[in-house]
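Let's look at chain A:
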Amino acid sequence: ATTLENVKEKGHLQCGVTSGLPGFSQPDEKGNWTGIDVDTCRAVAAAIFGDANAVEFTPLTAKERFTALQSGEIDMLSRNTTWTLTRDASLGLNFAGVNYYDGQGFLINKGIGVDDATQLDGATICIQAGTTTELNLSDYFRAKGMEFKPIVFDTSEQTVQGFAAGRCDVLTSDRSQLAALRSKLSDPSSAKILPNTISKEPLGPVVRQGDDQWFNIVKWVLSVQINAEELGVTSANADDMLKSDNPNIQRLLGTDGDMGAKLGLPDDFGYQAVKLVGNYGEMYDRNVGPDTPLGLDRGINALWTEGGIMYAPPVR
Partner candidate 1 sequence: MTDQTQTSEMQTPPKDQPGKKPGIIRVEGMHKWYGDFHVLKDLNLTVDQGERIVICGPSGSGKSTFIRCINRLEEHQQGKIIVDGIELTDDVRHIDTVRREVGMVFQHFNLFPHLTVLENCCLSPIWVRKTPRKEAEASAMEYLERVKIPDQANKFPGQLSGGQQQRVAIARALCMKPKIMLFDEPTSALDPEMIKEVLDVMIELAGSGMTMLCVTHEMGFAKTVADRVIFMDGGEIVEQAPPHEFFTNPQEARTQKFLQQILAH
Partner candidate 2 sequence: MKKQTIDTRPAGPKPWYDPRVRSLFFQAIAIALVFWGGWILVDNTLSNMESRGISTGFGFLGETAGFGIIMNLVPYDATMSYGRTFWVGLTNTLLVSAMGVVAATILGFIIGVARLSSNWLVAKMALVYIEVIRNIPLLLQIFFWYFAVLSNLPSPRQSVDVGGALFLNNRGLYLPDPVTQEGFGIVWGGILLAIAAVVGIRIWAKKRQLATGQIFPTFKVGVAILVLVPIISYLVAGRPLEWDLPALRGFNFGGGITIIPELAALWIALSLYTASFIAEIVRSGILSVSKGQTEASKALGLPNGLTLRLVVIPQAMRVIIPPLTSQYLNLVKNSSLATAIGYPDLVAVFMGTTLNQTGQAVEVVAITMAVYLTISLLISLFMNIYNRAVAIKER
């Protein structure tokens, strides 16, 4: 059976997320998940079922995530995962797009008195296991002819704990996370983020290979959200926009054409996704934007029209 059929039969979408990363996916005390990765899942659920809550989350460590997806344990993985060639090609996975453009950075203990990554020769560095970060770091230090000592933890929580306990001088991760992780320190001002970005980290949802329909669904739900922002459709004005005579908006919200049917979805899937979850900008602002504890500027994640590189193919 196709993944879509399986999902419909189950009545919910099974989505793999991190076990706790502010802004991306994090459960609150009641077990309600929030974050941009979580919203990506919810949008897919909304598109399929018209119900943004028809989704269940499987918290995964970085080590477990691909195996869980490969084995069919989850239907899609939305867990700040970097798109690389190997992962696309030999792990049997497909990246359905990018919901956050990131780059690897360093969080350092102010006490060591460093303000550039090139001064980190001989440093002890905390990393999370099973990430591209582990590989980038090696490459970077090797290229610069520097040495380092990696301390590899299973979860980002333990990584912060290790850093907080003084086990390492530096914590490395995607820049988006550094701020979040720093906020978990008991004294956030004791640490600072270095300006260097040592890698490209396009993060996005992942599906298994071999089911193009499902791949398309996830890819186009994400594209719809980005396009919605571009077209000015928000969850607040989605109902009004149904009456819009902009053909782009009409196709987007399913009032015109059979875009949904081509994907095996209801025609109003775009409307549901935007109405129930919001467009990309809303997702961003709600979870990681400047008004959140993470306080991240849009930066390169702004729409291409606004100087960023967030660009989605047209719904046509």
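On the choice of candidates, all candidates are chains of the complex that A comes from, given by their letters.
Brief remarks follow.
Heads up, the rule we're going with is that contacts are C-beta pairs under 8 Å (C-beta built on N, C-alpha and C of every residue); 3 or more make two chains touch, one makes a residue touch a chain; residues count from 1.
What you see is a predicted model; the values in this text were computed from it and never measured.
By the touch rule above, chain A in this complex touches candidate 2 out of 1 or 2. Taken in their complex, chain A has these residues touching candidate 2: 62-63, 65-67, 70-72, 86-87, 90-93, 111-112, 121-124, 129-130, 134-135, 137-139, 141-142, 148-154, 158, 161-162, 164-167, 169, 208-210.
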